[in-house]
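What follows is one structure encoded as structure tokens, with my remarks underneath.
Showing chain A:
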Amino acid sequence: MLHISNITKSFGGVHALKDVSFSVGDREIVGVIGPNGSGKSTLINVVSGFYRPDGGDVTLDDVSLVAMAPAAIRRQGIGRTFQNLRLVEKMSVLDNTIAGYYLAQTGTRSLLWTWLSELLFLPSARKRKQEAKRVAREALSRVGLSEKSEMLAANLSYADQKRLELARVLTLPPRILILDEPTAGMSVEEADELIRTIVDLVKTSDNSMSLLLIEHRLDLVLDVSDRAVVMDGGAVINDDVPAVIAHDPEVRRIYVGGE
Partner candidate 1 sequence: GDSKTADKAGDEVRILVSVPLSGDSAESGQDMLNGAKLAARYLNENGGVKEGPRKGQKFTVEGADDQLDTQAASTIASRFASDDKYYGLTGYLTSGQAQAAGVVLDKHGLGLVSSYSGASFLTDEADNIVLALAPVEAIPVAMIHYAATDLGAKTAGAISGDFSFLDSYHEGLNSGAKDSGVKIQSQETYAAGTSDFSTLLTRINRENPDVIMSGAFQSDAGKIVAQARKAGMNQPVIDYLGEGWGDSFFEAAGSAATKGDLYASDSGGVITEATSDSIAAWAGKAFEAEYGKSMPSAAAYTFESVLTFAAAIEAGASDRTDFLEYVPKISGEGFFGPIEFNDDLTPVSRPLFVSKFTGTTPQEKEVKAKYLMRSDGSVERQ
Partner candidate 2 sequence: MSQLTTDTSQQSKFRGLANRVPGAVAVIRRFSSALPALFILIGAAAPFLIDSPFRLQVLTLAFLNAAVVTALTISLGYGGLLNLSQGTYYGLGAYTTAILVTEHEWSFFTAVIAAAVFAGFGGYVLALASLRVRDDYFVLVSLGFTFAIAQLMANLPSITRGREGFFGIPKLSLFGLSFNDPIQAYFLCLGLFAFVYAITRRLAHGFLGRSLLVVNHDDVAARSMGMPPFKLRATSMVISSGLAGICGGFLVGTIQFISPNDFGFDASFTMTLYAIIGGLTSLAGVASTAFIFTLLLEEFRSLGSYTVGLVGLAVIIAVFIRGGVVADVVRKLLPSSRNRNRR
């Protein structure tokens, strides 16, 4: 469903992406690995509309996304998290999450109508508010933050802040979920558990949902992915099932190193 074709992007002299192409199918989990600075984050910034590519195209169900604004792309169904945290630090954990739901969900109806119904105390507004709370709580419990829902986002430990980002995008599950290092700062066990939860969600969700996962924990990625894309120097150097990638000597050399 998501097709990335021939994307190139450079910043001044830095060629961050060179002719990148691959696709993500329904309910597929695609892992993206590659050395630091290989262009992984840049790629998802292009897909989510924050960067405009120099060339190439991104389509979701044959709708081209490259000219769309990030907000519109989110409403098309591509949800992402950030490698460097982007939380509203002065809001509570719960409020951060609710905002995620509100913002994503309102795209589907008119803003004006939303406000009006709220101003006029219409039952629909009330219902939506409760719904938002419920969904937010659910998302928080999914990532294991239920107990901290009243804390300010700024006061969370690093790993918990990463969890919160994830919860925020999960309030309204996107069709393509893109995660940039979701487990940074977590211990092996915690990371395992979190990734399994996400994978579960992807595999069991009612609507079809796919996952594009950027992660440096190689064993974990290879373990859960259906396919893994290896990037180096802005280009895709391999795109195959995990079993093959795991034994690719090139991948060992540039990425895993040692031994």
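Heads up, the rule we're going with is that a contact is a pair of C-beta atoms (placed from the backbone, for glycine too) under 8 Å apart; a residue touches a chain by one contact, two chains touch by 3 or more; residues count from 1.
A quick word on the picks: all candidates are chains of the complex that A comes from, given by their letters.
None of the values given here were measured: they were computed from a predicted structure.
Q: Pick the one that touches chain A in this complex: which of 1 or 2 is it?
A: In this complex, among candidates 1 or 2, chain A touches 2.
Q: Per the contact definition, I'd like the list of chain A residues that touch candidate 2 in the complex.
A: Counting only chain A, the residues touching candidate 2 are 48-50, 69-72, 74-75, 79-80, 82, 86-92, 95, 98-100, 102-104, 106-107, 111, 114-115, 118-119, 125, 128-129, 150, 152, 154-155, 168-169, 172.
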